[in-house]
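After the C-alpha cells below, expect a handful of questions from me.
For this depiction, one protein chain was excluded, whereas all remaining protein chains were kept in their positions.
In this document, chain identifiers A, B and C correspond to the written order of the chains, with residue numbering beginning at 1 in each.
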Amino acid sequence: MNEGWMSRALSLGGRGALAVVLAVVALVPVLCSTFFTSQVGLTSLSLGIVAVSLTFLSGYGGMVSLAQTALFGVAGLITAKLTVDAGWNGWVAALVGVLAATAVGVLFGAISSGSVGIYFLVITLAFAEITYFFFAAVPTFGAHEGINQAKPPAPLGDPVLHPSAMYYFMLVVSVLVFLGLRYVSRTAFGLALQGVRDDPVRMAALGYNVRLHRTLGFALAAPVAGIAGVLSTWSNTRISAGSISLAVAILVLTAAVIGGLNKLAGAWVGAFVYTICDTYMRGWTDRFATYLGVVFLVIVLVSPGGIVGVLTSAGTWLRRRVGAGDVPGAGTSGRPGPLAEPATPVPVTGGQSA
Amino acid sequence: MASQQVTTRRIAPGLKARIAPTLAVVLGALGLLGVLWQAFGAGFGEKGNVPTFILITLNGLTLAGLLFITASGLTLIFGLLRVTNLAHGALFLLGGYLGLTFIQKGVPWLLAALLAMLATGVVGLVMHQLFLRWNQGQDLRQALITIALSLILADQMLAHFGATPTAIVPPDFLASPTNLGVYSLAYPTFRLAMLVGALVVGLLFWLVIKRTRVGMVMRAGVDDSAMTSALGINVQLVFAGAFFVGSALAGLGGVFAGTSYSLAPGQDQAFLVYALVVVILGGMGSLGGAALGALLYGLVDQYSSAYLPAAYANLSALLTFVLLALVLAVRPTGLFGKTR
Amino acid sequence: MSEHVLQARGLTRRFGGVVAVREVDLEIGQGERRAVLGPNGAGKSSLFNLLAGADTPTAGSIELFGTDVTALGARQRTRMGLSRTFQTSRLLGGLTVEDNLYLAAIGVSGGRFRLLRGSRDAEARKRAVRVAESVGMTDRLGEPAGELSHGEQRQLEIGLALVAEPRLLLLDEPAAGLSRAERQLLTALLLGLERDVTLLIIEHDMDVALTVAERVTMMYEGAVIVEGTPAEIRSNQRVHDLYLGRAHV
Partner (left out) sequence: MSDQVLEISGVDAFYGSAHVLQSLSCSVGERTTGIIGRNGMGKSTLCNVLMGLPPAKARGSIRFGGEEILGRPSYDICRRGLAFVPQGRRIFSSLTTDEHLRMLSRKLATRGKWTVDAVYDLYPRLAERRKVGAAQLSGGEQQMLAIGRALLTNPKLLIMDEPSEGLAPTIVEQLTETCRTLVSEGVTLLLVEQNLGMATAVADRLLIMVHGEVALETTSAELLADDDAQRRFLGVEPAGAH
C-alpha cells in the first residue's frame, strides 16, 4: 500500500519533471538572452528536426541514413535561391524546396531500398557526397560561397536580433513533426515499416512489398529533413554547400545517436546537448570534438538507446525498486501461456567461434 | 539469407533490368570516345594534345596506385572480418602525420614510412581488440564505433599537427623529376615510385594469399571462419593480424599522399570516401576488384577534370560518383563482388 | 473428389549439379490434411519453398486454386489465400503480439499503406484478437513478440498464418523445438482447424505429423516415392528401409 503510493508519487514526479522541461522550453525567449535563443534555441531545433528524420528512419525503418543532410540541403538551397535570386514569396519558395527534397528522397529511397545495414549506410553516404559536390560545383547555387541574405518571411521577424517569433514557429513545427511521426508510427503504414525493420522475409510472406515500404518510409522522412533545411536557412539567413558536407552528415548522426536512435524525442535531446556543448564548451576547451567523439563512443558501446534510453531505463528501475508490485509488466514478464514451458532458462555459456 | 534476396530480386523483371546496364555501357563508351577525341583529335605532333594526355594519364595511374594501397587495407579488413572500418581515413591521415614527424626528427624517408606503418598498424590493432572484437557480427554497431573513433582521432590530430596543410619532403633519390623520353616530358619521380609501390603491395598480397599457409588460412577464414577454428586454427589471431596489416596499409597510403600531395585536416574523410568508392566499385572484399576500382577511379577522376567542357569542369568531382552509380546499376555487388 | 487447391506438375529444382526436387507431381484437394515426410536431404524444404513462392522452379508448374502461379512471388500467392509458417520463428520482434497479428490481417485484406486509422482498421484489430484467442495468446496481446518464450513464439507463428484466413496453410516443421506437452497442444490446435483450410505439413515429428495428416507423401532424393494413408505408409517396407538408410533405390 505504502509502496503503491510511492510509485504513484514517482510517476507523478516523472511527469512533473517532463512538464517543467516543456515549460522551460516554451519560455526560452522570455527567460533567456537573445543570444541563447538564437544561437542555442534555433540551432538545436533545426538540428533536432533533421536528426529526427534520421531517428525515424533508423528507429522505425531500420535504415541508418547519412543522406538526410543532402535532403536538408536540397530544400534549403532551393528555397534560398528562389527567395533571394528570383524574389519569390518565402512560403511558396519553402514549399517548393520541401517538395523538391521529397522528390529527391523518393529517388534516393528507390535506389537504396534494396540494401540493408552497412550497405545502406555506405550507399546513403555516396548520396550525401554526390549532393555535396553538386552544390559545391554549381555556380547557380553559389558554389562554395552559398547563398546569403536568405531572410525568413516577414511574420517570423529577424532571427538574429529578435528571434522569439522564429523560435516559437520552429517549436510549433517541431511539435507538429514529433506528433506527426509518432502518429504515423501507429498507423498501418508505420507498423508495417517496423515489421519490415524486424523481419523483411516474414513481411513478404504476409503479403507486403518490402522494397516499396522502405522506399515510402524514406520518402516520408525526406520532407522532414527538407523542413529542417528551410528552417536552418531562415534562422542563419544563409546556406552553402559547406552546410551539407560529410562532416555535417556525421554530426547529425552523432546528435541522433547521443540522444537515442530508438526514440523520436531523442533527436531533439541529442541536438540540444550537442548545440549547448558546441556553443559553450568551445570556450574552455579546444578539444570539443574529442569529447564529443568519446561521448558518442561510450553511448554506442554502453547504451545503444542514447540519453533517452538511459533516462527511460533509470525511470523503470527506480519505479521497480520502489513499487515492485505496482508496475505492469515489471516483474511478471515470462508468464507462461497455455503452450509455454515454465519459463525457459537463459543460456549461460556460449560456444564461441573464437 | 537466400530467401531474403529472392524477395528483392523479383522487383525488376524483363525490360527494366535491361535499361540500366545498356545506359551504363553507352555512357561509358561515350565518355571514353570523348577523352580519346580530345587527346588525339589534334594529331600526334609536338603541338597536339598528346603530351598533356600522357601527363594526365600518368596522374590518373599514380593516383590509382595511391588509392589501391589505401583501399586494399579497407577491403582486406572487410573481406575477412566483415567490418567496414570507417576509421580507415583517420588511420590514413595518422600514418601521414607520423611519417612527417619522424622525417622532421631526421629519420630517413624509407625508415620513417616503415615506422609510420607499424604505428598505425598498432593503433588499428588496439582499436580492434578494445572495441570491435566483442561486437563481432553487429556490423552497424561496429560502423558507428569506427565513426566515433575517427572523430576522436581526427580531432587529436588537429590538436597535435595543426590545421595548416603540410607536405612530406620526398627522399633525395626520388626528389628530381624523371625524364620520360617522349615529347621531352618530365614527371615527378616520387609519383612513379608510388605506382611501383602499389604494384609491389599488390604482388606481395597476391603471393601471400596464393602461396603461403597464412594465405590459405585467410581464404578459409573468409569462406567459413567457424569451421576454420574447428580445425585447430586460432582465427582470432588471423583476424587481429589482418586488422594490423590493413591499418598499416592505410598508414602507408597516408605517407605516400603526404609526400605527393599534402596533409591537412579533412583529408581523412576525403580519402575514406575515395577508398569506399574504390572498394564498392571493385566489390567489397575483393583485392583484384580494389585494383580495378582504383584504376577506374584514378583515370575517370583525372580525365574528367581535364577534358570536361569548361562550363561543366566544376562537376568533375561528381563524375566518380556517377561512375559508381553506373557500375552498381550493372553489377549491384561491384565488379568482382560475390553475390551472397 | 473436390477440386484441387494445389496442383504441381513435373516440379524440378536444380542447384548447380544437385537436383533438390525431381519432377514432383503433387495434388492436394480442398480441405485435405497432407504431410510430406522423408529423411534429411530428401528435398522437402526445397519443395516447400517452391510451393510458397520463396524460390523459382527450374522446370514444372504450380497451380494454386486453379490459377497458374509458377511465375508469381510469395507476396502474390499470399494474397491469393496461401499462408506459410517458417521453420525457425520469424516474428516481428519489436512489435506486440497484437500488432503482429494486425499486420498479418491487413497484409492480405488491403490497407497496408494507410496513414489514417479508420473503421476497416477496427475490423482487422478484431480479427487479430480473435485469432490470438484461438491460438491461446489472449493474455499476451500487449507483449513484444521478441520477449515471448519459444513455445509462445511457435504459437504466434501459426497465428500469423491463420489470421489471413488462408485457404491453404503450409506448415514448415511447426513442432520444431517444442517440448512434449507443447507438441500435444499443437496437435490439438491443428486438429481443431476448420475444414475450409487445407493443410500441408512438413514435419519430422511423427507424433504430430501422423496424427494430423490423412494422407502422406513420402520423398527421397528429391522425388516422390510413395503416397498413401498414414497406415499404408507405416506398413510400407520400402519407406521403412529408406528411413533407416538401408535401401538402394
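We adopt the following convention: a contact is a pair of C-beta atoms (placed from the backbone, for glycine too) under 8 Å apart; a residue touches a chain by one contact, two chains touch by 3 or more.
These figures come from a predicted structure and were not determined experimentally.
Chemist: May I ask which residue of C:89, C:155 or C:198 touches the chain that does not appear here?
Modeler: C:89
Chemist: For the chain not shown, which residue from B:41, B:232 or B:309 touches it across the whole complex?
Modeler: Answering carefully, the residue with contact to the hidden chain is B:232.
Chemist: Would you write out the residues of chain C that touch the absent chain, in ascending order?
Modeler: 18, 37, 39-41, 88-89, 149-150, 153, 173, 176-177, 179-180, 204-207, 210-211, 216, 218, 233-234, 239-240, 243-249
Chemist: Could I get the residues of chain B that touch the absent chain, sorted low to high?
Modeler: Counting over the whole complex, chain B touches the hidden chain at residues 213, 216-217, 219-220, 222-224, 226-236.
The rule is simple: only the chains that are shown with their structure count from here on.
Chemist: Which chain has its C-alpha centroid farthest away from the centroid of chain A?
Modeler: Most distant chain from chain A: C.
Chemist: Which chain has the mean of its C-alpha atoms lying nearest to the mean of all protein C-alpha atoms shown?
Modeler: A
Chemist: Centroid from C-alpha atoms only, then distance chain A to chain C, rounded to Å. What do you get?
Modeler: About 41 Å, centre to centre.
Chemist: Just how far, in Å, is the C-alpha centre of chain C from the one of chain B?
Modeler: A distance of 48 Å separates the two centres.
Chemist: Pull out every residue in chain A that's touching 2 or more other chains.
Modeler: Only 201, 204 qualify.
Chemist: Can you pull out the residues of chain B that are in contact with at least two other chains?
Modeler: 3, 7
Chemist: Can you name the residues of chain A that touch chain B in the complex?
Modeler: Listed in rising order, the residues are 64, 114, 117-118, 121-122, 125-126, 129-130, 133-134, 136-139, 143, 200-201, 204, 210-211, 246-247, 250, 253-254, 257, 286-290, 292-294, 296-297, 300-301, 304, 353-354.
Chemist: Considering only the defined contacts, which chain B positions touch chain A in the complex?
Modeler: Interface residues on chain B, with respect to chain A: 3-4, 7-8, 11, 84, 131, 139-141, 143-145, 147-152, 154-156, 158-159, 225-226, 229, 234-236, 266, 269, 273, 276-277, 280, 314-318, 321, 324-325, 332.
Chemist: Would you mind writing out the residues of chain A in touch with chain C in their complex?
Modeler: Listed in rising order, the residues are 184, 186-192, 194-195, 197-199, 201-209, 213, 216, 329, 333-341, 343-344.
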